[in-house]
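What follows is a structure written as structure tokens; I'll ask about it next.
A single protein chain has been omitted; all remaining protein chains appear in their positions.
The letters A, B, C, D, E, F, G, H, I, J and K name the chains in turn, as written, and every chain counts its residues from 1.
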Amino acid sequence: MKLLIVNGPNLNLLGKREPSVYGSDTFEDMFVRLQKDFPETELKTMQSNVEGELINFLHQADDIYDGIILNAGAYTHTSVALGDAVKGIATPVVEVHLSNIFSREDFRHVSYIAPNCAGSIMGFGADSYWLAVSWFVKNKS
Amino acid sequence: MKLLIVNGPNLNLLGKREPSVYGSDTFEDMFVRLQKDFPETELKTMQSNVEGELINFLHQADDIYDGIILNAGAYTHTSVALGDAVKGIATPVVEVHLSNIFSREDFRHVSYIAPNCAGSIMGFGADSYWLAVSWFVKNKS
Amino acid sequence: MKLLIVNGPNLNLLGKREPSVYGSDTFEDMFVRLQKDFPETELKTMQSNVEGELINFLHQADDIYDGIILNAGAYTHTSVALGDAVKGIATPVVEVHLSNIFSREDFRHVSYIAPNCAGSIMGFGADSYWLAVSWFVKNKS
Amino acid sequence: MKLLIVNGPNLNLLGKREPSVYGSDTFEDMFVRLQKDFPETELKTMQSNVEGELINFLHQADDIYDGIILNAGAYTHTSVALGDAVKGIATPVVEVHLSNIFSREDFRHVSYIAPNCAGSIMGFGADSYWLAVSWFVKNKS
Amino acid sequence: MKLLIVNGPNLNLLGKREPSVYGSDTFEDMFVRLQKDFPETELKTMQSNVEGELINFLHQADDIYDGIILNAGAYTHTSVALGDAVKGIATPVVEVHLSNIFSREDFRHVSYIAPNCAGSIMGFGADSYWLAVSWFVKNKS
Amino acid sequence: MKLLIVNGPNLNLLGKREPSVYGSDTFEDMFVRLQKDFPETELKTMQSNVEGELINFLHQADDIYDGIILNAGAYTHTSVALGDAVKGIATPVVEVHLSNIFSREDFRHVSYIAPNCAGSIMGFGADSYWLAVSWFVKNKS
Amino acid sequence: MKLLIVNGPNLNLLGKREPSVYGSDTFEDMFVRLQKDFPETELKTMQSNVEGELINFLHQADDIYDGIILNAGAYTHTSVALGDAVKGIATPVVEVHLSNIFSREDFRHVSYIAPNCAGSIMGFGADSYWLAVSWFVKNKS
Amino acid sequence: MKLLIVNGPNLNLLGKREPSVYGSDTFEDMFVRLQKDFPETELKTMQSNVEGELINFLHQADDIYDGIILNAGAYTHTSVALGDAVKGIATPVVEVHLSNIFSREDFRHVSYIAPNCAGSIMGFGADSYWLAVSWFVKNKS
Amino acid sequence: MKLLIVNGPNLNLLGKREPSVYGSDTFEDMFVRLQKDFPETELKTMQSNVEGELINFLHQADDIYDGIILNAGAYTHTSVALGDAVKGIATPVVEVHLSNIFSREDFRHVSYIAPNCAGSIMGFGADSYWLAVSWFVKNKS
Amino acid sequence: MKLLIVNGPNLNLLGKREPSVYGSDTFEDMFVRLQKDFPETELKTMQSNVEGELINFLHQADDIYDGIILNAGAYTHTSVALGDAVKGIATPVVEVHLSNIFSREDFRHVSYIAPNCAGSIMGFGADSYWLAVSWFVKNKS
Amino acid sequence: MKLLIVNGPNLNLLGKREPSVYGSDTFEDMFVRLQKDFPETELKTMQSNVEGELINFLHQADDIYDGIILNAGAYTHTSVALGDAVKGIATPVVEVHLSNIFSREDFRHVSYIAPNCAGSIMGFGADSYWLAVSWFVKNKS
Partner (left out) sequence: MKLLIVNGPNLNLLGKREPSVYGSDTFEDMFVRLQKDFPETELKTMQSNVEGELINFLHQADDIYDGIILNAGAYTHTSVALGDAVKGIATPVVEVHLSNIFSREDFRHVSYIAPNCAGSIMGFGADSYWLAVSWFVKNKS
């Protein structure tokens, strides 16, 4: 099974940015552990700070991957276009967040991504990704 | 490891109520499969349609269980008191929902439970419970 | 035909509480007259101040009664869970109110019960119940 | 007893317009059945798509009819003037709706008519009129 | 000088409707006194309960009258079209109200008429008309 | 092909009212040019300042015309009833506006007409009508 | 008859501040004309930029003047305290404004003063004061 | 004099839950001190996490106690039904809160209880109860 | 112990203004009784209708008094500056109100003072002051 | 005449994404037909999922094309920057949408593009483009 | 060049009030440094806690000073009157704030002062004043 992890804006700063909120691991650290936890799953990851490139990633991944794990970062709360992209492709998408969006500022309490996803997982830190992969492994393999 | 699954209002109707939204399995069906999937974990489940009894369940479970999985149903969106109960106990609580609250009516887009939980999982149907148990097993055993 | 009348919070105070708004009859007075007006209909009534017990009443009445007449009192305006319970059962429910919810405070202008009911009747005092029974008698017998 | 039924905008399309919502009966069909159900009551009906003509109907009916049954259609949700007209006359008015206004779009969840009416009946289709007449017959004859 | 007084919905009920708010004089009573107070001014009055007829009155009065006194009643708070009509004619319009719109329900605190008027006078009962005429006499004769 | 152009409140003032916004042509001028541009199409036009008469025009035009071009003027933003009328008839309706409703006051940014129309054209002045006719000619002939 | 004119913040700038909105007369110019127009009325005027001093003026004027004409300027829209002061005294108060508050910014569309006044007059420039005096002369002498 | 102290949801956790906000005393500690401070007053206390049981407590206490001290906890902000219960009984109720509801989250800034109470006391910790008892002792003995 | 009572706008009218809401006692009457009830406490009182003078009172009282009792009247609901003043001084401040702010108009349901106070007491009439003094005496002496 | 058609996010999925809403044609299919319908007009098309690239397209097209047809997709509802770009160039822009934005979710009822466009056309499917080209051909050639 | 620095409510507490937000310098300390940094500029400073006195300062400074630097403190967010005063004078005003109003409570995110100022500078602590003086020196000398 092939899964694509798509990370959105500022997630390339992980381990550096606001460690009290997001922890001190880089995403590369997380990814290495994740691949080790799921050795039979082919994991790939892409990151962009550009909303439209995230849309491109989703379009291009369609029919190539068995599933997409999307952490849209701050675009979660503002991007109608990204939500439309999730809706527009056939590959199932799971929304993940490191922190719980409901325990942060009011303007982060909305998700334009969620309504079109297979499901949402938030607040577990790096384990949010681990849970998303687990679900794909359980259901799609 | 001992985990308590707390189900809120109308979840006793599962398999009967709005099957197009929630599926045709009863929660008992789900629970049996779940226990089979995690044979080494001691699972228990309680359900009530009474908001205050759910609060009581949480209070009483504190220090007895290693973790609580809470599907607060419609009280998710209206119960400040239940959110306070989650905050008031030491045992970690994971919020689960069968459907994605963002793809339903506007008044279901808010969660008073989420800010005080270890994490939230929604939209995966019965797998929302499975993922929550998986997380406890991975982290707490 | 068997009909169940379910009364919500504070309706046990009828005849005592705010008589200028609700009149000086107790619900028992009303019920006696109602049974007399519909001698061929088997009427039963339950009351609770507990939101979750009202949900239980609805669940238990399903398939036993031919219809339910629900005056949810103040829970009308706050209980998503009670509205879900109405939706979750097969027995038709008619919503009644003694006063017209639109002529009272703003926070009483919404009904979470109404969208799932066969119909709503409000503002006629005790006659709201009489009209609800009339409708069941006309259509269900 | 003489009762006037006043129908508002687009109700002349009944039986043709959105039959999945309103049924396939014309109002004339309903009226004939209604008169047959209440042979001793003198029923009359007027319809207009003009907000101000509905106000005129109410003014003119005052002191001539024993009661008025008003289905203000879409003006229910926008016409402060029509609500004032109901308040300005002495004849009791009962508000009726074929569908339940709370199960439709948000902008239909308000009624400027209700606060000044003897009561409101909604969601029972043609039976909403039948119930309104029943109430007048019970109380005013 | 020729002035037209245009009265909107339900003002034909004056003296009958809610006398505690509006007093017990009919508008005819007021008009007779007004004409007596301003014997050199040619006063005319029109009333309609139909929003569009009020618009017609304004259109037709343009260039014929030296000024218009408009009590738009409840349409004040809902009629964008009537406000546009005031804007669309050259004859100056003075807005009057018997009661003060700010001491009534919230939905009466807005005026779509005011922004396009020469001025607004409210709360003085019949004297609101008297003041409006006074202003035209002072400035336009 | 027969098309009906229905114009709403204050459009009879075109050429006179706020020429800086709407231009100095009367609608008659526009109509003559339009008929000349589409000599093979039978065009007819009706105007009223009365909301309910516009509803009547739509009802009566149903099945007689091949299409309706509706400029509802200010009723666009306030008339739920007119929107219902568009929904209630079978003849396709195209919404037109001379100016772009989004570049005017906030209360003009909503259209109760649009959701039920075949399409909406706004901001092109007299050409809004020309485009609407063009569309009918292209598709319905 | 003795009348007090109370002017609020920035009205001492009249004739200097935003002449396109308020005209080029100082209030002193207006006052002289006003006294000349009403030679038999004893007029006095006070101005302050301090909200609390305006409250003091009202308290002190009570029982001394036959009426008060209050142009509260910007405090109209923000001062609950000034509105309470109007309510707290026995002398009738008439609210005046030079411009029409509904044709300015949204935050000027509310008046905390109006609900407690005998009436409100706005938009007539200096004539707003003239009309207020006229009303007192007509009714209180 | 007999006073009943009614405590709402999660107040049984006092001394354990969020001690930085609520202090480390249990309510039992507080109650003992309170009874010692008012030896001549007969104090009794009840607690429930169930909204409807709190309503029952109030109904049953009516005519038995001289006064009720109600800390409704989180139900303060959501329970229209509990506010109705306070209104429906004759015994005076004083609302108390340990913390000041205005210094917490926005959704805690409203009280459905307050409008029907003899008074409200908040923010003094355990002294909020002490003040409430003091008031009853001063006025009702 | 020295306590300062600071009264805000219109409280100098007490006993005169709206006696049905505030009672017929002047504040001087209340103050005399209060001093008699607490003979060992040095009470002083200041009043102003000027928001900024109330701020000055608070600044000047800091370090001189052991506590401040503040009835900010209508400024409670509008004065961010006064709330900042309470926050800016070291002397503890108790907020009092004669009536319960939640049982009056919507715009009185907010307090900018409360979040920075030691506690709030409202609705007990003159006893609100008595309770505030009692608390200081209990805790600060 | 040279016209540029600029398509925004997800419009490259046309024919694939939500065909029940947008039809099964790809934009390439539409474009070929469009060029055939207007053989004398030089049409060019660009698409991007990146908001800023759409802004670049507009900047670069200025002074090169005679007109721009912009379907901004989901950026219509969120992009203040794109609206500014339309305002910042001299070439006239016509806004088009395949579906009617008022018949979709609430957050799609706003357009930041419209106020700066020559006009807006929505709801006609591929014909929205055809109408936009027609307008340019009629007016700009 | 002569510049006036006007400080609003509670700024006399600087160095004492909330030092973690505003630093431990008094404004006098800041002012001495500022005068030293700009020896050729004649600086003067005024402070008041009274909204209306700040208005008076602005009126009186007009035509006397070359520029005004206004830190309106909490009145920034509530005083329409102060904003009008800035608009009403000819001398340019620069708005300054020690902290960034957008990083504090929601009710501080608005400025009634800003729209009428030459510019706004916020968040730089004492340097906000330094920057404002720098700008006047660069442009006005």
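The rule is short, and it goes like this: a residue touches a chain if its C-beta (ideal position, glycine included) is under 8 Å from a C-beta of that chain, and two chains touch if they have at least 3 such contacts.
Model, not experiment: these values are computed from the prediction.
Among the residues K:T41, K:N71 or K:S128, only K:S128 touches the chain that is left out of the figure.
Taking the complete complex into account, J:G52 is the one of J:G23, J:G52 or J:G125 that touches the chain left out. Residues 8-10, 12-13, 16-18, 48-53, 73-75, 77-78, 107-108 are the ones on chain A that touch the missing chain.
In the full complex, chain J makes contact with the omitted chain through residues 50-53, 55-56, 59, 78-81, 83-85, 87-89. Interface residues of chain K with the unshown chain, by the touch rule above, are 100-103, 109-111, 114-124, 127-128, 130-131, 134-135, 138-139.
Keep this in mind: only the chains that are shown with their structure count from here on.
Path length between chain C and chain J in the touching-chain graph (shortest route): 3. When the contact pairs of C-H are matched by residue number against C-D, F-J or A-J, more than half turn up again in A-J.
Averaged C-alpha coordinates give centres for chain F and chain G that are 46 Å from one another. Averaged C-alpha coordinates give centres for chain B and chain G that are 62 Å from one another. Averaged C-alpha coordinates give centres for chain A and chain B that are 23 Å from one another. The set of chain H residues that touch two or more partner chains comprises 50-53, 78.
Screening every pair of chains for touch gives A-B, A-J, B-C, B-H, C-D, C-H, D-E, D-F, E-F, E-G, F-J, G-I, G-K, H-I, I-K.
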